[in-house]
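Dumping the structure here so I can ask a few things about it.
Only one protein chain is missing from this complex, and each of the others stays in its spot.
Order of writing sets the chain letters: A and B. Residues in each chain are counted from 1.
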Amino acid sequence: MTSGDLLLQQTINGLSLGSMYALLALGFTLVYGIMELINFSHFNVFMVGSMIAMLILQAFGVVGQETVMTGLPLVGVLVATFAVTMVLCGGIGVGIERYLLRPLRSVKGPAVMITTIGVSYVLFNIVLLTLGTDAKNFPNPLPPILYNIGGAVLRLREILIWVIALGLMGALTFLVRYTKIGRAMRATAQDPDAARMMGVEVDRVVMVAFFLSSALAGASGMIFGLYYNLAKVDIGFAAGLRAFTAAVLGGIGNVPGAMLGGVIIGLIEAMSGQVVGTAWTDVVIFGLLVLVLVFRPAGLLGRIAPNKS
Amino acid sequence: MISRRTTFKVAAAITAASTIGIEAAHAADKVIKVGMSMSFTGADADSAARTASGAILAFEEANAAKTIKGYTFEFIKLDDATATAGQYDPAQAATNARKMVSDKAIVAALGPQMSGAGKAMAPILSAGNLATITPSSTNPDITDPKFAAQYKPNGKAIYFRTVATDAFQGPNMANFMADKLKVKTIFILDDSGAYGVGIADAFQGQIEKKGVKVLGRDRLDPKAADYAAILTKIKALNPDALYYGGVNQAGVKLMKQSYDIMPKMIKAGGDGIYGGDTLKGAGFPAVDGWYVTNASPHVTEDPKASKFTTAFKKRFDVFPIDYSATCYVGAQVIIAAAKKVVDSGKEPTRDAIRDAIGGIKLADSLIGPVSFDENGDVTNKVISVFQVKQDKSKPLDDPDSQFKYDGVAPAA
Partner (left out) sequence: MVSSAIAYVSRPFMALAPEKRHALSLVVLALVLLAFPMLHDNDADIDTAANALSYATLALGLNIVVGFAGLLDLGYAAFFAIGAYYYGIFTSFQVMPIWHDWWAPFQALGFVEKLNQGGPDLVHFTLSFWIALPTAAVVSAFFGVLFGAPTLRLRGDYLAIVTLGFGEIVPIVARNIDSVTNGAAGLNGIQAPKLLGYNFGIDAMPYYYVGLVLVALLIFVSTRLRDSRIGRAWMALREDETAASAMGINLVRFKLLAFAIGAAFAGMTGVYFVAKLQTATPEMFNFNVSSMLLVMVVLGGMGSVWGVVVGAVLLQLMQTWFLPQLSEWLHMLGSLLGNETLRNVDMVQWTQLLFGIILIGMMLFRRDGLIPATRKVPLLNFAAQHAEIRRGGFANLENIPRWNPGTGNALEIRDVTVKFGGLVALNAINITLPAGGVVAVIGPNGSGKSTLFNVITGLVEAQSGSIKSYGVELLGLLPHQILELGVARTFQNIRLFPNLSVLENVLIGQHARLSSGPFASVLHTPHNRAEEARALTWVSNILAMFGNRLTPRAAQAVGGLSYANRRRVEIARALASRPKILLLDEPTAGMNPAETLELAEQIKSLHDLGLTILIIEHKLDVVTKLADHVIVLDHGDKIAEGTPDVVRRNEQVLTAYLGRAARAAIQETANVG
């Protein structure tokens, strides 16, 4: 492998990782943008998403990496699994919001955030008690196609992940920019009181934000499974933390910022694994985050919020 | 209102007449109570449950067979994980050690799983004269005579292991890879855990002595998902082999991803990635070709192992892990020690059992012959090497048929 190939390969690695972080970061950013809430339950909604996807794929008869599908059956199974996983995760998100967070809406301070920590514990332990902590061989129907680009290797599943991530991000951007509910979301993010006075149903906006955020977490949970062929109860924390970092890096509350942040964190992770070693990856990621925030406190794409008076 | 003190006594009195998870004892039987402090909640909950189940099986078998006339075995589970730590918590392990020491009915213990917990427990257990047998904590410090003042202030060994310390598995495998596999260059990874770092360090020390060039050493974050970056780096360095010190948590992810990135490289690890869970988690073809070691001699055509696996699966509805076996044997050691004490006409007290454990010799256990040196370490230091070779005619997660015995790793 030449060093050029190596760079290319690490870029491919970083982009795949980054797409996953970006989807997860979008979920953090959506909820944060509207409620200024750091939603810790997001970590484990993501994990639950990968478990749900695993169970659905198993129900389709996919076993490990041995059931290879092609053509229409493959597309059908993937689309169906994505759809059901996203809807179920979205439902979990809506349930969390409706029954556990809404009663706390008017409470200032970190009480709501702490509730999400509690929810995170509950989700984690429900999965732990029902499915166990062992690593599960995630059923993957993708054919093992790969392309050689010089010395670097690009796999079908990497292309698929990029396409899905880009598609979901595009759909979300469209939704936020050009639809009625998107306008309502942006208005609520700017000023909930004013939005309410202008006739925006804030409850509905928050619910939609939670649905989208959790559905994206579900999708990235499934992508995680397809990419690593693995599902495990403890995957939420590390991935969630990096995605959250990505959201902040890009400017929390900012949709393109979350995508950019995700990709950057993915690339940093790949490059620091190459250069300084994985033992120090977290130190590199968080060190860089501190530097960025010191020099650009609102994140890369964030605006410095005017002091609310 | 009942005070805590009385509750404690009432509880003791009642549990004395009942057993947990074991058929009701004969009213006349006296109880030999064993404490088990492991991480039953949090990140390691599953392996703790299956490790402890090994002991439960052994006690149930002993009770059913009435191995010791007039006595029934009973155990109490104590969780050393806390929500605060999210996993094993040495402070809670220390509390559990005190709890076992203050419960006079407990005469022996099994656990802990983690060396970090062991370091917090050992001084307390030593002061309380309570012997414990650890099925899985392999950090050599605790039984190192250098730290005797710290970990056995009472002088006598109380921390016994049915698992070889890192000091043997790593170096022996290093010899095997240098001599038999003719490896010239290698890259070494560990999983940040006490076990993984220890075994990888020991491996690295020996393989450097053998003149093999170590192209690099790195550490995986077991909670992270993506090892593609480091594996791509390794691929570019193109060593003859990859050695991984660690357990399944990072191990199965490593197996999957290293198969994608460098399917043909020689890859090896320790007993942390030996077992049905590894096969199930990593799956074929990723796991195919990996070399692993196990800290016991391999007895060919030995029906014991499959008998144990069958019994375990039947009783608990899951496959045993490697530590289920070491814990099973640990419990057998306690049973044998108690039997020896009772047979000699004495009461099975803590002191008596502790002394007896030191002299126990199990000639033919599930993990080979078991006896202990004066520090509490298992004397059997034979390291067997296996390689995964897919056998499609057998269940793909059955370790007995998928791991092929490849000989003994030469001692360092």
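Brief remarks on what is shown
Going forward, contacts are C-beta pairs under 8 Å (C-beta built on N, C-alpha and C of every residue); 3 or more make two chains touch, one makes a residue touch a chain.
From a predicted model like this one, the values you see are computed outputs, not experimental measurements.
Among B:90, B:171 or B:348, the one in contact with the hidden chain is B:90. On the side of chain A, the interface with the absent chain consists of residues 32, 36, 38, 40, 100, 103-104, 107, 109-112, 114-115, 117-122, 124-126, 129, 237, 241, 244-245, 248, 252, 279-280, 282-283, 285-287, 289-290, 293-294, 297-299, 305, 307, 309, using the contact rule stated above.
Residues of chain B that touch the chain left out of the display are 4-5, 7-8, 10-11, 14-15, 17-18, 20-21, 40-42, 45, 49, 77-79, 82-92, 94-96, 98-99, 101-102, 115-116, 119-120, 123-124, 127, 139, 141, 146-147, 149-151, 153, 192-194, 196-198, 219.
The rule is short, and it goes like this: only the chains that are shown with their structure count from here on.
Spacing of chain A relative to chain B, judged by their CA centroids, is 36 angstrom.
Across the interface of their complex, chain B is touched by residues 1, 3, 5-6, 9-10, 13-14, 16-17, 64-66, 121, 125, 128, 132-137, 153, 155, 224, 228-230, 232, 234-235, 237-239, 269-274, 277-279, 281-282 of chain A. Within the complex formed with chain A, the chain B residues making contact are 41, 43-47, 83, 192, 216, 218-221, 223-230, 232-233, 235-236, 238, 248-249, 252-253, 256-257, 260-261, 277, 280-286, 318.
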